[in-house]
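Quick one: the structure is below, questions incoming.
Here the complex is missing one protein chain, while the rest keep their positions.
Every chain is named by a letter (A and B) in the order it is written, and numbering of its residues begins at 1.
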Amino acid sequence: MADEPGKVETVDGKAIAGYARRFSMTAASPERLAQPSADRGWRDRLFYRAFTFPALLVVAGTAVLPLALLLFWSLVDQRSGEATLRYYAQSLASPYFLRILLTTILMAAGVTVVSVMLALPMAYVLARHTLLRSILVPMISIPRMLPFVVVGYAMVLLLAPYTGVMNKALIAAGILSEPVFILFGWPGQAIAFGYAGVVIAIAILTGVFMTVDPQLEDAAVTLGAGRLEAALTVSMPLAAPGIVAAAALIFSTVVTSYAIPVMLNSRTPYMVSVLIYNNLYSLQERHLAYAQAIIVTALAIGVTTAAQIFLSRFGSRR
Amino acid sequence: MLYGKLGQRVQVRHLSKSFGKISALRDLTFDVEPGELVAFLGPSGCGKTTALKTIAGLLPGHGGEISFGGERIDHLPPNKRNIGLVFQNYSLFPHMTVSENIGYGLRMRRWPLERRAARIREMLALARLEGLGDRKPGQLSGGQQQRVALVRAMAFMPDLLLLDEPLSNLDAGLREDVRADMRNIQRRTRQTTILVTHDQEEALVMSDRIVLMNQGRVEQIDSPEQLYSMPATEFAARFIGRGNILYGTYLRDGDVDAVRIEGLDAPLSASTKAPAVGPAGSPVAACIQPEQIVVSARNDAETLKSRWPRAFIATGKIVDIAFHGGSSVLHLDVEGAGVLKCRRPATEVQGLRFGDRVAVGILDCHLMPQSE
Partner (left out) sequence: MTGGEFQESGKAFGGSRGTRTRANLPGRFRTGIRIGRIALTAYVLLMLALLALPIVLVVVASFQGGMEVASRPDGWSLSAYEAIPTNYWDALWFTIRSAFWATICALVLAVPAAWGLVRGNLRERRFVSALVLLPDAVPSITLGIALLALFVPLGLSNSFAGITVALTVISLAMALRFTEALMGGVPEELEQAAVTMGASRVTALTTVVLPLLAPGLAIAALFVFVHNLVTFELLLFIAGPRATPISVQLFSDIVDRGVLPQAIAMSAILVYVGIAFHTLVAMTVGARYLAGSAMARKG
């Protein structure tokens, strides 16, 4: 950069201005471009940086600014306008809020574990069988392209006490004498969340297992491992980062989910997102709701980050 | 005995394998003696890798028998066959260290920890990788990875070691060193080995015997020297040698073999012939090694005749001449025979230039049946 300032100046100045002095450029450019990019001058970087500005501006205005506002207002008293930590203190000291948070976390953790366990073998099979994959993946992906609301409707049709297909079938088969009321309690919600979780997990994990070279398992088998042993000692560890990422995504999705809890009743269990919504609209405790939203967000992002840190520290990949 | 037990005699009988209607392997039969290195050689798609994977048990649904020391193993799953396989791309486990990779087969065989550690040390030494045991495969060079893959497959003392194009992922410059290394390790351990390759030179240099394959079938099983100098079929001659091939009719005159080539006025004498050549009068292919062709300036035909009285003499023109260190390679457009390649010591062809008309002498050839 320092040894040829003139050249840098002309080439970049030209490019930024946006007109091409073709002949001088053909002479200068190959040399310029062949250099390692670390040598590029600040003008060059500014040129490329300029292209990222519109996107950055939009993100700053519509994501960073609102989130900053949210954080700011959560630290300001709603009535007096003074800086205060009382919304956080109030939430975190309230056994009611903590109980709801704990319920939510337990629900999310349970759903995450179960759906990953259910999805793992399926994803493995899909990743290894090309034919099966081309038939089944579109089928499995359809639920991913539906609003949670539609899943909620489906769950009502499936599980409703008197009209639901499951209860009617079980009663008709003589297994049940009267309908079970699982829809409007935690089992109904768990099933609905589990459905969504399995769908997410299969999609991500299939992709993850596809990146693991199947020949590595063949190698393990020629070295004396059984097929199952090979899958567990070779493919699983290699897929671990993807599995953790999928789990983190499912966890944070469930923790902050609103549609399912409200559609499938909402009183038991009382999920934290429902509480936030009620604080925001019914109780008009906006700043309290902001604080609680930030607590939940911190929890969701914290889990994801912890998973990443865990992986980078103890991760065994490469 | 230094590195493991001595191998057993490997016998493969009538091995066949098809994918749907396509038959990839037909009636493959051969033996590998203990401590021997046999190469499967053939063009890509000839079924040699299929043969390897079938022997390893990775491709199910084959016919035929495989036995080690007289004991059938073809009904066993791949993990019970005690065969080591080095994959073309090595397939080292990226999440395990070099030591863990080498020890994997031992772990699966439930070797006690101390014995395992001792064996891993032994293998690291064998691969000249002392001190690198704690690295991940990604931190090694290509040649080092290759050696890890090799000793990983040998660590558990397999009855048979299979190498699938082990050198194809290495730079040309590195290949020769690694080749010598591998041969050295194989000789020291007396590990019974099958090597798959499409590179004639690799097969000729490394192996004790070569199984030459074409379209799922065996063309010839012989020592490298035999295969090179006396190919059994036209395919073998074309694949192995750099020889010139001419077509003609087999002539037999008393004890002397010869061939009549269309367009040449006299028959060529042949000192060797493949067993499969038919009776006199049948069509044959004649392989003329480049060393068996001599040239001299055009007006010098008499010198050729006096030096090689039995040679067939013709006239031709130099269409290409290239200096290769000690020898020169000439392409000669010979009247009636087309372009022939000739290799002579550089001193002998001094003074000859591109475009010169020359006298050409063909000294000898080897006869084989023609391929369809």
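Note that in this section a residue touches a chain if its C-beta (ideal position, glycine included) is under 8 Å from a C-beta of that chain, and two chains touch if they have at least 3 such contacts.
These numbers were taken from a predicted model, which means no experiment stands behind them.
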item: Options B:L76, B:V319 or B:V339, residue touching the unrepresented chain; value: B:L76
item: Full-complex contact with the absent chain, from A:L75, A:I200, A:V244 or A:A307; value: A:I200
item: Contact residue for the chain not shown (choose from A:T112, A:Q189, A:T222 or A:T253); value: A:T253
item: Residues of chain A in contact with the chain not shown; value: 14-15, 18-20, 22-23, 25-26, 29-30, 33, 37, 40, 44-45, 47-52, 54-56, 58-60, 62-67, 69-70, 73, 118, 121-122, 125-128, 132-134, 136-158, 160, 163-165, 168, 172, 195-196, 198-200, 203-204, 206-208, 210, 226-229, 231, 242, 245-246, 249, 252-253, 255-260, 262-263, 273, 276, 280, 286, 289-290, 293-294, 296-297, 300-301, 304
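Basically, only the chains that are shown with their structure count from here on.
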item: Whole-Å separation of chain centres (CA-atom averages), chain A against chain B; value: 54
item: Of all residues in chain B, those that touch chain A in their complex; value: 56-58, 77-85, 87, 89, 91-96, 104-105, 108-109, 136, 138, 152-153, 156
item: Of chain A, residues touching chain B in the complex; value: 213, 215-216, 218-227, 229-230, 233-234, 237-238, 316-318
